[in-house]
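These notes are about the structure you will find just below.
One protein chain omitted, others in place.
Then we have subunit A:
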Amino acid sequence: MERNYPIKRIIDDTGFFVDTTFENQIDEKLVKDLYYNMIRIRTFDRKAINLQRQGRLGTYAPFEGQEASQVGSALVLKSGDWLFPTYRDHGATLTFGADMTRAYLYWNGRTEGCVPPKGKNIFPPAVPIATQLPHATGAAWAEKRRGTQNVAIAYFGDGATSEGDFHEGLNFASVFKVPVIFFNQNNGYAISVPIEKQMNSATIAQKSVAYDMPGIRIDGNDCFAVYFETKKAFDFARSGNGPTLIEAVTWRKGAHTTADDPSKYRPEKQGNDSVDPLLRLELFMKNYGYWDEEWIQRIKEETIIEIDTAVEEMERFPAPIVDDIFDNVFAVMPAQLAEQKESYLAHLGRQ
């Protein structure tokens, strides 16, 4: 099966072309878009870990190592498309246009972090595993029913493929031929359990055969492979051809969350720089004349300012109000809930 689903690459570890099919579609704008967004989300991610260490954020799920997968895919989305992320996909949501202050707020235990900017269809991150796959299928189904060309993308990890909802989401999408992309980031581990203990199949992409949908396996650390193959899947879906399963083989460089210690279950050497997607893009830029020191310095500085501002805004954000826990359960609050709220607020008033 592995032979049927070779890992597609456009550039290799040293940043040289191994496949020139898309060479003429790679221009300065695309390279800079990819690089800028990858630098931006890596800086966001590292900042989040630091903030957690300082007690300024709650438990955080880092995505370092997966920047090419998240940026390369999310850059394909157009306004009107839907993004169904997991908790490890803030890199993708930020690239699509989520608000950075709110991304930090999410990790600060605030529901404000689940509210997307107006006009951006970004669902709150799925915390249970694989439950977002049927949601994405349903949202895409609605777009198909309305006759739009909008597409939904669901992000999920390798562990998610063991859940029933993986099957149910893909099966519905296949039966009703809806415009949805199932974007798997196979980062090798579901917390501590390696892929070979997760499944007895050589690849995740091959599971597409069961649904008679295209399945593609790409190097998830090669931003060009991710971008062009995802774009192909989106174009396929927009033209009414239905879903695609993409397996982006990548690597979670850090821990599962800030509460996790991967040295307990994973050899250190597996996570070295040879799989770093950002380093690979930098080598490519140097190899092919896209390296622009001045621009890079500028965007790095701008990114730091943007992130510091977002953190500041997150920390200055109005304090949460207790009413919130009662007010958004129903459109109209049932009497017994209103009574609980009133009684608790009165209790607080007496303290």
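We adopt the following convention: a residue touches a chain if its C-beta (ideal position, glycine included) is under 8 Å from a C-beta of that chain, and two chains touch if they have at least 3 such contacts; residues count from 1.
Here is the rule we go by: contacts and distances are computed from a predicted model.
Student: Leaving aside the chains on screen, match the unshown one to its UniProt name from "Thiosulfate oxidation carrier complex protein SoxZ", "Spermidine/putrescine import ATP-binding protein PotA", "Putative ABC transport system permease protein" or "Pyruvate dehydrogenase E1 component beta subunit".
Tutor: From the listed options "Thiosulfate oxidation carrier complex protein SoxZ", "Spermidine/putrescine import ATP-binding protein PotA", "Putative ABC transport system permease protein" or "Pyruvate dehydrogenase E1 component beta subunit", the omitted chain resolves to "Pyruvate dehydrogenase E1 component beta subunit".
Student: With respect to the chain omitted from the figure, which of A:7, A:30, A:49 or A:142 is a touching residue?
Tutor: A:142
Student: From the listed residues A:15, A:97, A:116 or A:214, report the one that touches the chain absent from this view.
Tutor: Answer from the full complex: A:116 touches the omitted chain.
Student: Can you say which of A:169, A:188 or A:220 touches the chain missing from this structure?
Tutor: Answering carefully, the residue with contact to the hidden chain is A:169.
Student: Using the document's contact rule, name the residues of subunit A that touch the chain not shown here.
Tutor: 82, 111-112, 114-116, 121, 123-124, 127-128, 131, 133-143, 145-146, 152, 164-165, 168-169, 171-172, 175-176, 324, 328-332, 334-337
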